[in-house]
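Only one protein chain is missing; all other protein chains are in place.
So, chain A:
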Amino acid sequence: MALLEAKNLTKRFGGLVANQDVSISIEKGSITAVIGPNGAGKTTFFNMITGFYEPDEGEILLDGKSIKGLRPDQIASRGITRTFQNIRLFKEMTALENVMVGVHSRLSAGLLGILFNTKRVRVEEEKARVEAYQLLEYVGIEHIANEAAGSLPYGLQRRLEIARAMATNPQIILLDEPAAGMNPRETVEMTDFIRKLKRELDLTIILIEHDMKLVMGLSEYIHVLDYGRKIAEGTPEQIRNNPNVIEAYLGKSASEVS
């Protein structure tokens, strides 16, 4: 059974149909890409999976159980996490604290516990701090643990955002354009890193990306959206040769020429 299943998702914004009848199923431990031209509805799809938009129609199943209609924080604590297209870090906080925020839902300290600084709260805090530091080490940026997140260079912010997402202890991680704005060398590093996430941590990865080299090299399966509809799915090889996809990206005449 698929780990995550989106069935016939439709989302309308007034007259605009951002997603129509999109069905995508994701196997555990796979790397799946969702691609499509600008405005195809990829981010809308992500937003529905993570609970920021509620689908008008359709169903979302995680491990066979519906997660449709849950709040984003509830979905996060069920093991689906994400990064954002335009990095959304907590800029004033240090890098380490950003990652510690990710541990939030696995901590239990309440108002009174914090006020009286009980032993349990202290132990929990120390553990969260260590865990956050280990995650920074894992993504290779532990040297900036105490820097304010907003002051970091772009590439490090991307890594930090992934470390923060990992801190929620997810099964599935959704990456929205992880290599956007990166130079070719950084893109290769990011590709290797995403592979490592899958290999070492058994994470299921869904990504949106425009960099075709990255998509084709990394993903095991690809879904293509255009104008809110799914127009194709398949392995990178199948997608590369799919006439519908070529048409969506290059236009009709171009496909006739080639």
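What we mean here is this: a contact is a pair of C-beta atoms (placed from the backbone, for glycine too) under 8 Å apart; a residue touches a chain by one contact, two chains touch by 3 or more; residues count from 1.
Note that in this section contacts and distances are computed from a predicted model.
Student: Missing chain, UniProt name, options "Branched-chain amino acid ABC transporter permease", "Cytochrome c-type biogenesis protein CcmE", "Pyruvate synthase subunit beta" or "NADH-quinone oxidoreductase subunit J": which is it?
Tutor: "Branched-chain amino acid ABC transporter permease"
Student: Per the definition of touch given earlier, which of A:Ala6, A:Leu89 or A:Leu156 contacts the omitted chain?
Tutor: Answering carefully, the residue with contact to the hidden chain is A:Leu89.
Student: With respect to the chain omitted from the figure, which of A:Glu131, A:Glu177, A:Asp211 or A:Glu233 is a touching residue?
Tutor: A:Glu131
Student: Tell me which residue among A:Ile60, A:Val121 or A:Leu207 touches the hidden chain in the full complex.
Tutor: A:Val121
Student: In the full complex, which residues of chain A touch the absent chain?
Tutor: 50-52, 71-74, 76-77, 81-82, 84, 88-94, 96-97, 100-107, 109-111, 114-115, 117, 121, 124-131, 133-135, 138, 145-146, 148, 164-170, 200-203
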